[in-house]
Structure formats: C-alpha cells, structure tokens
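Data block below; observations after.
Complex shown without one protein chain; remaining protein chains in place.
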Amino acid sequence: VEGFGFTSEVTVRFAETDAQGVAHHSVYLVWFEQTRVEYLARFDGGYPALQAEGIEALTLETYVRHLLPARFPDRLRISCRCRDLRGARFRYEYAVERGDELLAEGWTTHACVNAQTFQPTRVPSWLATSIATAEGPEPSASSS
Amino acid sequence: VEGFGFTSEVTVRFAETDAQGVAHHSVYLVWFEQTRVEYLARFDGGYPALQAEGIEALTLETYVRHLLPARFPDRLRISCRCRDLRGARFRYEYAVERGDELLAEGWTTHACVNAQTFQPTRVPSWLATSIATAEGPEPSASSS
Amino acid sequence: VEGFGFTSEVTVRFAETDAQGVAHHSVYLVWFEQTRVEYLARFDGGYPALQAEGIEALTLETYVRHLLPARFPDRLRISCRCRDLRGARFRYEYAVERGDELLAEGWTTHACVNAQTFQPTRVPSWLATSIATAEGPEPSASSS
Partner (left out) sequence: VEGFGFTSEVTVRFAETDAQGVAHHSVYLVWFEQTRVEYLARFDGGYPALQAEGIEALTLETYVRHLLPARFPDRLRISCRCRDLRGARFRYEYAVERGDELLAEGWTTHACVNAQTFQPTRVPSWLATSIATAEGPEPSASSS
C-alpha cells in the first residue's frame, strides 16, 4: 500500500489465534497500538516521554476492516501514519499486509489527556512538530 | 439507551485493565462477541448450532466509540441488536452502559461462511427467521 | 472435588480459544484471578476495599495442571480456597470442572504490598479474620 511512511512487523502468536484457526479480530487493535508505540519511539523518547510529562493518550474510536485472515505464525507488516493532529486530538491510519496481500485496514482516533484528571490537553509541541516533519504536508484535494 | 431488545452483563476483569487503570479498548470487541453469543443462544442452539451446520460467522468490520472509561470491577450492561440481515451478511449494534452512563457504542459486520472453504453462505433460514422475529420490523424513515 | 468452600462460574469465550480449538492455557490464570475477586467480594468490600487502603495483592507464583481441554462455549465451575495466610502472604488453590469432569487444577501464591512502594505489608486484619472464618480450621495432619 502507498502513502505510509512507517512500517512495523509483527508475528502472529499462537495465543492470538482462535478456534476458527485465524488471528482473533480483537488482536488487530493490540497490533495497531504496538505500531503506534513504535511509530512514536522515533521521536524524543516517544510514548514514555509523553507519560513523563503527565500525559496519556486515550483511544476515542477504533475501526478495522478485515479482508483476509491472518494465521499462526504469519509474519505481518503493519504500516501506519498519523493524520489530523489538531489541539489534543489526532488520528492514525493502518494497513496490515502479508507479502503483497492486504489483510486488513483501519483507523483510530485519540486525544491527549492529563494523566491525573483525564482532561484534554494539547499534544506537546515537540511531538506535534516531530509528527508534522515525519508525515510531511497532507495531500491536498485541490492540487493540480 | 433505547431500541435494543437484548442486554447482557459483563464484569470488568482485572486482567482486562491496562496501566491507565481502565479497561483496554481492545477488550470491548471481546465483550461485543460475548454479547453476540448470548444473543444467539436464545435461538435453537445458537452459535454452536451454526457451527454444527459447518458454518462460521466471520467478523468483517468493527467500530467502537469510547465516551467514558470502564474500570475494575465495574458491572457493565451491554445491549445489542441485529440489523441488515441480507444473504450471508448481517450487522450488530451495541451500547455499553454503567448505571445510566453510556460508556461506549459500536457496531460490527459479519458474514456467514462455509467453515471449510471460508466461502460466503446464506445465514440459515431458521436463524434469519428467529432474528427477524426477535428484532421486529426495522424502523422505517418514511413511516407517517 | 471436595474441600472447596467457594465456587464461581465462567463461560469459555470464543476469544479465549486458540487454533487447537480449546481454551488457551494462559486463560486459566485469568479465570483464577476472576474467581479470587469473587471470593474476596463476599468480605467487607473485597479487593476494591484492599485497594482503597492503598494495598495491592501481587501474584508471586502460578501453577496450573491441565487434564482435559475446555471448549467454547463450555460452562465451567471454578472452585477456590485460601490457604496459608501468614503475614503478607497467602495461597489459593483451584479446581476447574465441567459437569463431573475435572479439567484442571492449580494454585497461586500472593503477597500484599503497599501500592506506592510495592513493599510487603500484612494482610489487613479484617480480611485475615474474614478468610479464617470462611475457610475454618485447616486440616491437621496430626488430628486423631
């Protein structure tokens, strides 16, 4: 798939399969999260650095579309990109591939909150800048 | 919430919490599945009866929106209804409540498949009829 | 099985099965924990009351022996008893049954710790007394 600047790898664990013989659909959200953590780990300390500032990132929405099943012990490639970072909120988009097959795609939305009060707080500028640099300008629908 | 004909209950397990002190967002998909199983268990043998016919129900899409966190050991009420049953496909909608607070809502889409070939197969008529009876006529936008 | 004063029930979730078609062996530890929570819930507020005192119970050791597999959607009976409560430490023993079949048995050991420092702290007397009352005198090897 195109348009993703970051890719991680995950191997389907036996414990992640179910009695249909495939990776259980809830596990994709765990893989997405693991990919977000690795995505952020490239920037100034990543998620632990956020936590050290007293900030947690909540998950507001999750969406996954399954096209083909993943099986034990498939080696998967999970691509992600960060979009729509505004104030406290941001959005990730994902693609899950095995070789050249697209198994699933999805997106999640998040908000940074104060870890004590769970009140929304802006994404720290060091992180917003890092992500903007990594992702580059968003595609414009009016480009000619 | 209104418009749900079936409600199940689940208690947040300690193992389902994460280091934010709340139920991990991936667990809601497990609770939704458990609610579907209980929803179907009212009808002629339910999910095991489907499996006995050589049919599995795949999960095609999942969507969850989180409004408030759930904590250990909250007692939650999960409502669900089945919609849009056509051919091999159907859709469930969910609401997760604690007391009178709406914690999350979501929907999932599914397809019945042959358990051997994973090819789509119609929802068996005994199940389609049972669900139609349980859910009643779908709300019509043009009713006067 | 005999000698257990407390029994809980759990239904095998589809998400808890693996590609062998049985409940994954790691899930038994989650069921044991859930049973401990319900065991304690009978006493003065249970585990949340412990947490309200700034105490957490750590798991030090776990042991499970599997005799027969559990399958979706088996209804299981999990019995547990608390033993060897001394100072900060205590031990639980478990049996997992389906009808009159013993599927698994196990034990876990625990220590109460200060939730901030993770240093050992005595089991609160209200809880020690409640457990002692519930379990009665331990069988004595020298009884005649």
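To keep things simple, chains are lettered A, B and C as they appear, and every chain counts its residues starting from 1.
One rule holds in what follows: a residue touches a chain if its C-beta (ideal position, glycine included) is under 8 Å from a C-beta of that chain, and two chains touch if they have at least 3 such contacts.
These numbers were taken from a predicted model, which means no experiment stands behind them.
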Considering the complete complex, of C:59, C:114 or C:130, the missing chain is touched by C:59
Full-complex touch with the removed chain, picking from A:1, A:30, A:68 or A:134, is A:30
Residues on subunit A facing the left-out chain by the touch rule are 11, 13-15, 29-30, 33-34, 37, 41, 47-48, 72-73
Note that subunit C touches the absent chain at residues 20, 25-27, 29-30, 33, 56, 58-66, 69, 115, 118
Omitted-chain footprint on subunit B covers residues 14-15, 17-19, 21-22, 24, 26, 71-72
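The rule we apply is simple: only the chains that are shown with their structure count from here on.
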Busiest interface, counting C-beta pairs, is A-B
Greatest centre-to-centre gap (Cα means) from subunit A is with chain C
Per the C-alpha centroid definition, the whole-Å distance linking subunit A and subunit B comes out as 25
Rounded to the nearest Å, the gap between Cα centres of subunit B and subunit C is 30
Among subunit C residues, those touching two or more other chains are 14-15, 72
